[in-house]
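Now for chain A:
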Amino acid sequence: MILRTETIRPISKALFNAFFSSVLIIFFLSFLVFSLVYISPGETLLQDYLLSLQDNTDTDINDADLEDIAQANLPQAYMSWLSASINGNLGVSISNGLPVLDQVLELTLNTLYLIISALLIGLLSSFPLVALSVTNTMPLLTRLINTTIKLLSFLPLFWLAYLLIYISTSGFDYYPLAMNYDNMNFSQFILPVILLSFGSGVLVDIYQQLNSEIKRVLNEDYILCARAKGASIFKHVFKEGIAFPLLNLISNRIAYLFGATIIVEQIFNWPGIGRLLWQATQDRDIPLLLGAVIVTAIVIRTAHFSAQLIYVLINPRASHEQDK
Partner candidate 1 sequence: MKKIRLILTLFLAAFSYSAAAENKHIDTAMQLYKAMQTNNAATYAIKHVDNIQSLSSLDKLKFALILNNNLAIYKDIYIKSLETQQIFLKSVSTETGPNKSNIAALFLAEVYLLKQNPIAARKQLSEFEKNQTADKTLTAIAGIYLAWAEKLEKNEQAFTQIITSLDTDPPLISMALDFINIMTTATSSLNPNIIRAAEKQYIGTDNPYAIRFANYAIRIYSHQGKLSDARRILLSLKQNAPSFIEEITQFKHIYFYEPSLIDSVSFYYYQSSQSLLTSLKKDKKYHDVAIYYLSDLDLIIANKSSAKQFDNAMLNSKRLPKALASLREIRQNGHGYLLGKTSRAHQVWEKAVNNEKNNPAISAEAILMCLYLKANCPNIVHKARLKAENGRSKRFEKLNTNVGRYFLLKRENNKAVRLLENALDRSNADGLLMNDPILLLNLAEIYRREKRFSESLQIYFSLGKNFPILRQVQDAVQGEYLLKQRSSGSNSIY
Partner candidate 2 sequence: MNRINKPLPFKRKHFILRRWIDRLIVLYCLVVLGSVLTAFTITQFNIIELDYEAMDFQSILTPPLTNGHILGTDYLGRDLFNRLLLGTHAYLLPGLMAVSISILFGALLGSLTLFANKRLRKVITLSTELMQTTPRLVILLLIIAIFEANIYYVMLVIGITNIPTVANLISHRIDILRNKRFIEASIANATPIHILIFKHILWYNCRTILISQAALGMAEAVLMETSLSYLGFGVQEPTPSWGNMVQAGSNYLLQGNLWSSSIPALAIMSVLLAFYLLAEVVVKQLNKRHSL
């Protein structure tokens, strides 16, 4: 009993801290972004934005209301936005008049499919490379592969995409374009996912992290001890060499991947949040853009938080370390 309370308390505390800071960050971010809109040149942006919050489907807005809105100061305006958005009302898109939240949530899911698949593919294809490297069988080949995938990640992503399409259409006569809404299938994932995992540096990252961590873990004293004793070392290596770096990587990389999908979705006509962001920028659709930024941030924060959660769960010691 005593043991249990001792282990659980710090964990929950650490998690609470993490959660609290996440919430804080989201709020702070929203405030920052909102004030950017507020100071933006031209009165229409804010006006359009605040108008979009009001449920004006069937009523008219009169000019007095407009003036009220234009004269609201920053904290007031922010508070009105905040109260609306906490109630799940992120306003209505200027360009197409649909509620922002619905659109953004739907598309974020689409993007997440892409990102998670890319991470998975990166992971799966990095295993043989890591094995090659760790066992040190063919150092030159390893180095060559290492350099190649690294160089790939330095090429402009969209150019690589074009090249990929060019190769796949002219070389293999194969070109699965991104999905229709009601017609999504596996083959449509192939090119964008390959591109995202190879071109945007996910593979390189996973490979390098795993490589160095596994090497480090294998050289740790206790592993050497365990090896000498003939005990199984798999669990340790997995936990420290694979799981931790991966969790670390996911929380570090996910934001970057969201950025990269803006380009990938553009090219493959993928109906995801990235295309939405681009489109909203083109249209200066501030409510949509703001909604997308906030939702993206929440998703990324959630990913961080769950990575932390898993980390703490499989490694209770971590909470103590963090506490220190």
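Note that a residue touches a chain if its C-beta (ideal position, glycine included) is under 8 Å from a C-beta of that chain, and two chains touch if they have at least 3 such contacts; residues count from 1.
A quick word on the picks: all candidates are chains of the complex that A comes from, given by their letters.
Since the structure is predicted, the reported quantities are computational estimates derived from the model, not experimental observations.
Chemist: Which candidate, 1 or 2, sits against chain A in this complex?
Modeler: 2
Chemist: Under the stated contact criterion, what part of chain A meets candidate 2 in this complex?
Modeler: Spelled out, the residues of chain A in touch with candidate 2 are 21, 24-26, 28-29, 33, 36-37, 40-41, 45, 136, 139, 150-151, 154-159, 162-163, 165-166, 169-170, 219, 221, 251-252, 255-256, 258-260, 262-263, 266, 277-278, 280-282, 284-286, 289-290, 292-293, 296-297, 300-301, 304.
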